Each structure stands twice: as structure tokens, then as C-alpha cells.
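My questions will all concern the structure given below.
For this view, one protein chain was removed and the others were kept in their places.
Let's turn to subunit A:
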Amino acid sequence: MKRFFIGFAIVSLVLAGFVSYFANSNPDGLDHVTEVHGIAEHAKDSPLSGSLFADYAVGGDDRFTGVAGVLGVVATLALAGGLFWLLRKRSPQGK
């Protein structure tokens, strides 16, 4: 069981930390449609667009996308794993 969980975590870290550099940088379907039809002209910058890790970069430098990706995986795992661990049904023997 542990081995599977560790392997699953490593896969996510490699995808976010390394494979992310090879992601397609074109706008996604939603952005493309809103841009083509002029809806995106109404888009506002996120109030957090100046934050340190905005746009999966570090301080605006997207050479660090992998770093941001690893951070995101760790943060997601901590937040989701922590929440689900607290929510779980405790096993009967109390452990």
C-alpha cells in the first residue's frame, strides 16, 4: 500500500515538476473562445496576479515553472490529504 502511494506521489511530482515544461502554451479552449468572440476584453486580472507564484512561475520567471508545479503538488497533497484525513471515519480499534 505504502509503495503504491509513494509511487503515485512521485508520478504527480514528475508531471508538475518536469513534464510541465513541455505543456502546450497556447490558450485553452475556453480562453480561445472568449478571446475570439471579444468576451475576454471584459476579463480582469486576478487580484492575485502580482503574487509570487502567479502563472506557475516564481516572481514572473517561468524558468521556475517546475518549482511552482512541485510546490502546487505538495500544497494540494497537504491541504487535501489533511482535510480527508480529518474527515475520515476512524477505524473501530481507535487507531
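By our rule, a residue touches a chain if its C-beta (ideal position, glycine included) is under 8 Å from a C-beta of that chain, and two chains touch if they have at least 3 such contacts; residues count from 1.
Definition applied: contacts and distances are computed from a predicted model.
**Q** Name the absent chain as its UniProt record does, using one of the following: "Protein kinase domain-containing protein", "GntR family transcriptional regulator", "4Fe-4S dicluster domain-containing protein" or "Cobalt/nickel transport system permease protein".
**A** Not shown, but named in UniProt as "Cobalt/nickel transport system permease protein".
**Q** Of the residues in subunit A, which ones touch the absent chain?
**A** The list for subunit A reads 1, 4-5, 8-9, 11-13, 15-16, 19-20, 22-51, 53-57, 60-62, 65, 68-69, 71-77, 79-85, 87-89, 91.
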